[in-house]
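One protein chain is absent from this view; the other protein chains keep their places.
Labels A, B and C are assigned to the chains in the order they are written; within every chain, residues are numbered from 1.
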Amino acid sequence: MEEYTLDIPVEPPKELRSLFIPIPPAYVEDVYKSDDFLILVGPQHPGSGHMRLIVRVKGDIIQEVIPDPGYVHRSIEKLAENRLYIQNIPLVERPAIMDAANFNLGYIRVIEEALDIEVPERAKYIRTMLAELCRVGTHLYDAAILAVFLGHTTGFMYPFGIRELICEALVRVTGARFTSSFIIPGGVRRDVDNSTLKWIYDMTLAMERRLKSFERIFIKNPTVIARLKDVGVLTKEEAIKYGVVGPFLRASGVEYDVRKIEPYEVYDELTWDIPVSDAGDGYHRFLVRVNEVAQSLSIVRQCIKQMPEGRVISEQIAENGEDIRGSFYDSLYDLVLPAGEYTTLTEGARGTIIYSIISDGESNVPYRVRIVTPGWLYLRGFMESMKGERLADLQAIYGSFGYFPPEADR
Amino acid sequence: MIRLEKVKTDPVETLKRHAEAFGEAVRQAIKPDRITVEYPRERRKYPECFRGFIVFDKEKCISCFRCAQICPANAIQMEYFENAYPGIDYAKCIFCHFCVDSCPTGALNTSKVHDIAFKAMEEMRLSAKHIAKLPEIVREEIQTVEYYVDRNTWKLVRKKEMDKLEVAPKPVVVKPRKAACADPENCLGCRLCVNVCPQNAIKVERCEITIEEEVTGTGCILEVQTELCTGCGLCVRQCPMQILTLEEVGE
Amino acid sequence: MIDIFQILNYFFEIFSSDMMDIPLIAPIVDYLMQIPLLNILVALILWKPFFAVVIMPGLGVLTLYLLYIVWYERKLTARIQWRVGPLEVARPIRGAIQALADGIRYFFQEAIVHREAHRPYYVQLPILAFIPVLLPILFIPAGSAVGIYTPYSIQLIVTFIALIPITIVAIGWAANSRFAYIGSVREAFMYFAYEVPFIIAVISMIFLYGSGDAYIAVEKQSTIPGVLLNPIAFVVYIIAMLMATSRLPFEIPEADQEIAFGPFVEYSGILFGLVMVLAYEKLYIMTLLFTILFLGGWSGIYCPLLGDLNGPLWLFIKSVVVISILVIVRSIYARYRLDQALRIGWTSMLALSIVALIIGGAVGVWLS
Partner (left out) sequence: MDEFIDFVRGGPLGPIKKWGTRWSLWPVHLVTACCGAELAHAFACGYDGERIGALNYGIARQTNLIIVEGAITRKMARVLRITWEQMPDPKFVIVMGACGLQGGLFWNGYHMVKPSDVVPVDFFIPGCPPTPEALLRGIRQLQDKIITGEAKTSATFPEIPLEPGRKPRVLPKSPKKVSKAPAVLVNVPKQVEWDFGEKLVEELRAKIEAKSVTITGKNRIAVKVERDYIPKAALKLRDMGFDHVKNVNVVDVPNEDKFIVEYHFSSYSVKELMPVIVNIFADVPRDEPRVKSLAKMFPSADYLEREMHDFFGVVFEGNPWTGRKFLLAPDTPEYPLRKDFKLEEEVYVR
């Protein structure tokens, strides 16, 4: 069909100016003249998180999506430069509180790598267990958000119900439901007793039974498959080009998992696998994470089974190997990293977390802390995958990426 | 590596999935796996290690400032009474309990209180006076509830008896330490340690120094009265020359 | 004075000539009928056309139904979702008056008319929308009670139902918001997708019964209910009903996560309360028609104590049971995309409805 441009002066609505849109007025004018439609999704919108998406649609087809992030930018990198190394532990886990252990672990590993701190075996197992529990929790959270974006309220409730078990496990181990701040340089803050470990072991099995219900009602639901299949496809080449990370990269067929390629903690001592799919569409992005949940639960069980006895805090840090209580301040406040740049990769639930700390060798505050979160890395791929899809798919793709703006904005 | 198959969507499979989803819903409608904690009427039981509102024991406090200085949110600020005691601003507190773990004497302790709604931010700025006792909370609940989990089931167990919100203070396993001067010759005589010491346990005296009977001058002698020292370490951190240390003292 | 009495008397004659005969409350009615002035009121209430339209299955029970269905839907969804649902508002009755509390809150809340809206239409349309929703009640017979009897009642009901989406599209236009605009367009698309199969399914049933008269339809189902006579039409009708009332998985025009309640995005206060119950009322009307066409209408076990009330009561109970079963889909399904729903409407449902039409014709010949 041939298109005719209308040569009528079009005035973009005034409300766009007052709403403070970061795109130039010329762009808005161009959209209006070419008979497209500009939709602002978010930040106060039932189908968006803490960000705004400026969507240009032609009919029902998305032409371009411009992100407007930063609604949850809490200046973590600047604040980290002004606090003691040890005080940054709660700070670095705030980007994604449901994935706190992974964020915490990545930061601690930078310090340990710089100071060559040897971590006791038992502490490594506890850390791995916590990291995997948080991974399960985050995947469940994202599944719930995906469900509510597709209008499936039961699909929202079930994962959050199951997440209560994760929270309960974290409370029993660390004392907090989300922000555990439990991993410290040289180990963990407290030993975990055997009854708690047994509880967590049983919990993973009970959780698998509940996940079956979730599978029947949501994962295998035909309407869900219809909404997500062949939607927002990122091919392998595109995924690499846009630097997508984590399960979303694996859904596009790249076998990249930091836990495999650069194993840390005890991942190389356990048997597990990374799920990979070649489809690269929304449904398989979701399915990869569903399979990861099963793998993670198995890792948690292996951790509990193989956990050795012994100290949980390194001798280099504190004398008491069971509990840091009482000596937390004295052993940790004056950490000074040798000069240089230290970078670690950690596989968070949503992908690779990069911590890069630059120390000047004299201060007990870092000179520069660079945190690159998975959300920020795959934002570009997320935007690209929406081009050419329908407007209703925006939420489906959003959910399939599990995009969590606080994590991306930091 | 597990390579996932592309999902099939033939009509038979689709119908089967419809039936499964429908069946699950009907099963739940008939016999629900309910897990709701009906909060205002019942209270979830939390373990002893739960990080809740902090209870302060004035008797144990040695005014060492560790809690104030470790707080990542700067929520703890010391207030001078007969000694410097911590006051907590709950409008900033993030319940990380770094302070509880930092306290060398166990003066700060956790509790299971966590559900308080404040009407104003000024009320949240609590001084040591207010955190010495467990807050009295408006309570409506009549029972406690706990998650019971075994390998197959997950359900709620409701009990009529209420658990205590207080947590018994755990003893702190730290060897007692006292300040000592490691390198008395380098003392500048600035008296920062004397002024900062809450117990007045440090004395600095001017004295004459002779080295190898040739060079003479004035120096300072720093003396810590160990019977007064609580081991707070303020002087250690204050000393510009870093000549003070905390040393373990035997039982 | 005498004139007024004459007029009153005239009306009383009309009312009392065609009154509901309910043996259960007959003594009370007889007693009340002896009191002057009050008797005309009682006669009016029990006057069959009035009773059908205003009491049962009309507006009176419609209000009850609304309170019930909103609560029931939330409770059932909550039950499936491992939780409790509305409760604390009235614990002894399991929170059954939650919808009332929400309604009161909406009623007293500020109703904002925003600057961009077309003010008169914006305010009027939610009220105007009730005309096509409530008019079918006039023609829905319930046993011997019927507002206006016509041999074309089924056709008339379908006509009025078809008018409802127009008001919703108009609401979206009057709201003059981006999402309202998209929602209106979606509503218009969906309208065509479900309305054609829906009308064909109804026509197939009219073929089957050989008449558009509800009485004949119910009479013909006295042995075999319509659902067995034409199961294809039954399926098409149910899916069309889900589409027409914007229920999941076809909650497309009002998809809150995508376009923020579409046409109703700007409504607040009592106006929003009005537009939100529109879909429930539409569901009620469509289910009444559904019961008449497929489930034998008001026929049921006759209870002599209730007399004439039997018909309306059975019709109401059947409808509410049908709706109660239908709302389960809300907790099972995600939302389809617009193009998928349109494809379902224009391909499989249209094909099925034509099959239903053929079956309807064939069975109709066999029945007659």
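Going forward, a contact is a pair of C-beta atoms (placed from the backbone, for glycine too) under 8 Å apart; a residue touches a chain by one contact, two chains touch by 3 or more.
These numbers come from a predicted model, not from an experiment.
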item: Chains shown that the absent chain touches, full complex; value: A, B, C
item: Residue among A:160, A:182 or A:286 touching the omitted chain; value: A:160
item: Touch with the omitted chain, as defined above, among B:136, B:161, B:212 or B:227; value: B:136
item: Contact partner of the left-out chain, one of B:128, B:149 or B:220; value: B:128
item: Listed residues A:198, A:212, A:241 or A:305, member touching the removed chain; value: A:241
item: Absent-chain contact - pick from A:34, A:196 or A:364; value: A:364
item: Positions on subunit C where the hidden chain makes contact; value: 74, 78, 81-89, 95, 98, 100-105, 107-112, 256-257, 260-261, 265-269, 272
item: Where the unshown chain meets subunit B, residue by residue; value: 34-40, 43-44, 58, 65, 68-69, 72-75, 77-85, 87, 89-96, 113-121, 123-124, 126-133, 135-138, 140, 192, 195-196, 234, 237-238
item: Hidden partner interface residues of subunit A, rising order; value: 20, 22, 24, 43-46, 49-50, 69-79, 81-84, 90-91, 94-98, 113, 141, 144, 156-158, 160-161, 163-164, 167, 177-179, 239-243, 249, 254, 256, 258, 261-262, 333-334, 336, 338-343, 345, 352, 354, 356, 358, 360-365, 367-368, 370, 372, 376-377, 379-380, 384, 406, 409
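Just so we're on the same page, only the chains that are shown with their structure count from here on.
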item: Touch-based graph of the chains, sorted into line, ring, star, complete or other; value: complete
item: Interface with the most contact pairs, given as the two chains involved; value: A-B
item: Separation of subunit A from subunit C, taking each centre as the mean of its C-alpha atoms, in whole Å; value: 46
item: Averaged-CA centre spacing for the pair subunit B and subunit A, given as whole angstrom; value: 27
item: For subunit B paired with subunit C, centre-to-centre distance based on mean C-alpha positions, whole Å; value: 60
item: Multi-partner residues of subunit C (at least 2 other chains); value: 80-83, 331-333
item: Sites on subunit A at which at least two other chains make contact; value: 154, 161, 217, 221, 226
item: Sites on subunit A touched by subunit B in the complex; value: 83-84, 86-91, 154, 161, 164-165, 168, 171-172, 174-176, 179, 181, 189-190, 199, 202-203, 205-207, 209-210, 213, 216-217, 220-222, 225-226, 229, 255, 273-279, 283-284, 287-288, 291, 319-320, 322-330, 333
item: Residues of subunit C defined as touching subunit A within the complex; value: 77, 80-83, 178-179, 182, 248-249, 251-252, 255-258, 260, 330-340
item: In the complex, subunit B residues that touch subunit A; value: 1-4, 6-7, 9, 14, 17-18, 20-21, 23-25, 28, 33, 35, 46-47, 49-51, 66, 69-73, 94-98, 100-106, 110, 147, 149-154, 170, 172-175, 233, 246
